[in-house]
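With one protein chain held back, the other chains of the complex are shown just where they sit.
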Amino acid sequence: MKRFLDLADFSREQVLDLLALAQSLKDHPQPQALAGKILGLVFFNPSLRTLSSFQAGMARLGGSSFVISPGQGTWQLETRLKAVMNGAAAEHIREGIPVLASYCDALGVRAFAEGKNLEADLGESLFGMIDGLCDKPLVNLESAVNHPCQALADWRTLDELGVPRRGKFVLSWAYHPRPLPLAVPAATVHMAAMRGMEVVVLRPEGFALPERIMEKARRAAAESGGSVSETTDRASAMAGAQVLYAKEWGTTDYYGDVEADARLRASLGEWCVRERWFAGAAADAKLMHCLPVRRNVAIADEALDGPRAVVRREAYNRMVVQMAVLHRMLA
Amino acid sequence: MKRFLDLADFSREQVLDLLALAQSLKDHPQPQALAGKILGLVFFNPSLRTLSSFQAGMARLGGSSFVISPGQGTWQLETRLKAVMNGAAAEHIREGIPVLASYCDALGVRAFAEGKNLEADLGESLFGMIDGLCDKPLVNLESAVNHPCQALADWRTLDELGVPRRGKFVLSWAYHPRPLPLAVPAATVHMAAMRGMEVVVLRPEGFALPERIMEKARRAAAESGGSVSETTDRASAMAGAQVLYAKEWGTTDYYGDVEADARLRASLGEWCVRERWFAGAAADAKLMHCLPVRRNVAIADEALDGPRAVVRREAYNRMVVQMAVLHRMLA
Partner (left out) sequence: MKRFLDLADFSREQVLDLLALAQSLKDHPQPQALAGKILGLVFFNPSLRTLSSFQAGMARLGGSSFVISPGQGTWQLETRLKAVMNGAAAEHIREGIPVLASYCDALGVRAFAEGKNLEADLGESLFGMIDGLCDKPLVNLESAVNHPCQALADWRTLDELGVPRRGKFVLSWAYHPRPLPLAVPAATVHMAAMRGMEVVVLRPEGFALPERIMEKARRAAAESGGSVSETTDRASAMAGAQVLYAKEWGTTDYYGDVEADARLRASLGEWCVRERWFAGAAADAKLMHCLPVRRNVAIADEALDGPRAVVRREAYNRMVVQMAVLHRMLA
């Protein structure tokens, strides 16, 4: 495997194979599998789980890693083609990425959406450029509209919890003080559809997922036997749901317009997940979130601290599945 | 060993055992003892010795480590229970700590005192919460009123230097431009008392160590055969002293009141340790400090650069004793 950029690049069988490898590495550790291998990690944006779980995962396989955070101890990196670089950035990714790739055996890069132009972000223009500059195996640590490591970890979590392949999976918008990127909702709706689930996107007016994201999820559902729909009605969405996956994101009707976004979300403070949201759900319905989560803003303490919440397990599974990805790339 | 949070959690014999293990690992290195083991290091506050000596120590035992510094490359972490998280912090330690613990075999955490409410800090309310959230072995890398790694390293240093168990140990307040936490003075007075020494706390009016800290040290002294007293009189304190341990801390009479602290310390600039402080001390009296130290503010060049100063040895011993702690936890 040379690239792990998007779950959609793999067949359902390939994903199941990766998940089986993850389980196998958990049952039968291979502490020397990646001895002498080096993972470079580049973070254009903050991280807690990704930063620590990739380093820990490499170490558990006998390898090592280094971390570069442009602008923090290293130069700011320019990403625009043809830029006249007389500003803050001292180096261009056209040099930075190939140089870092040359030092390691695989590179992981995190580069969030710019959040200004929806088409540019949907087109993954920045990550596409990084892809083209890296001649080593490359892992997407979260790009403009994708987060395949999170999606794979969540798939594993659903399997571990025994959530039926055909179960009802509700991806719900949740409140946040500011707009956040579409990467996790886009990756999540596609993952659940690819798994074969009955996926419902629950979100307020103004926050519908872009058609390109929905269409991709519907194609995955068509192949897997699942379905994808959307609604603004919480009661109908949650009726019989096995999973509520909460996630915050910015307005898509006025993408990149911070003021319009603020006006829209001003009245949406009650989109903070509480136990009562689960009134019509399956008795043992689960609450998922990729973290980080703002307590009592996106999800109330009562829900995060209750028995439905499986967020820590999702986070732990990040390391478990990423070890499979690294093993497939480098072993 | 599942916890290394406070030297007071161990008997004198257990401490001596740890120190013996430290010496044994120095004499007979075990470069594979922790092969495959991972230490997670979380720094809510800056560090030089702790950051580097724990990484180096793990490596010398064959293990590896990762570092997380909330707010620097990763999210700011909320610590208040029931907080409505609409401010700067994107994640709560109720998620962050268990998630990080799940990636590693042991976790080390540094979280300084908040410095506002003395009772809250003395109660170690934050570190107590972290303790409850971590299901892996946990090391205190400096908490509100404790620094057990420093205390253990200093104990070893005293032993190495041949300072008698019953020797006179003066913990002296030293000048600093701003109030600093009580962690090191609290850990130091207790350590020296537990070692069995004649401990004298020398400090100006307004900077007496809190009764709870003094009482804990007196209990340790009662068991070890040592003693603990306090004074504002430098000459009597230093008379016959084998050790002067200098440390800066904030006013305890007006804890958390920065302005009152500034008024109090305005006239205390001469509490900068100089060679003449040792006039009545033992001829070979030693000068200790945990570092970092402000030269010519807390301690004068003449003293730090003179033969009495053993601050580099103390710092080196941080790594030596921490390797014993890690070995006991993980080998």
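Which chain is which? They are A and B, in the order written, and residues in each are numbered from 1.
Here is the rule we use: contacts are C-beta pairs under 8 Å (C-beta built on N, C-alpha and C of every residue); 3 or more make two chains touch, one makes a residue touch a chain.
Bear in mind the structure is a predicted one, so any value in this text is a computation, not a measurement.
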Touching residues (missing chain, whole complex) on chain A: 35-36, 38, 40, 64, 66, 68, 72-75, 78, 82-86, 89-92, 94-96, 98-100, 102-104
Touching residues (missing chain, whole complex) on chain B: 29, 31, 43, 46-49, 51-53, 55-57, 59-60, 62, 64, 67, 69, 72, 177, 291-297, 301, 304-305, 311-312, 315-316, 319
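Following the convention adopted for this analysis, only the chains that are shown with their structure count from here on.
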Between chain B and chain A, distance of the C-alpha-averaged centres to the nearest whole Å: 40
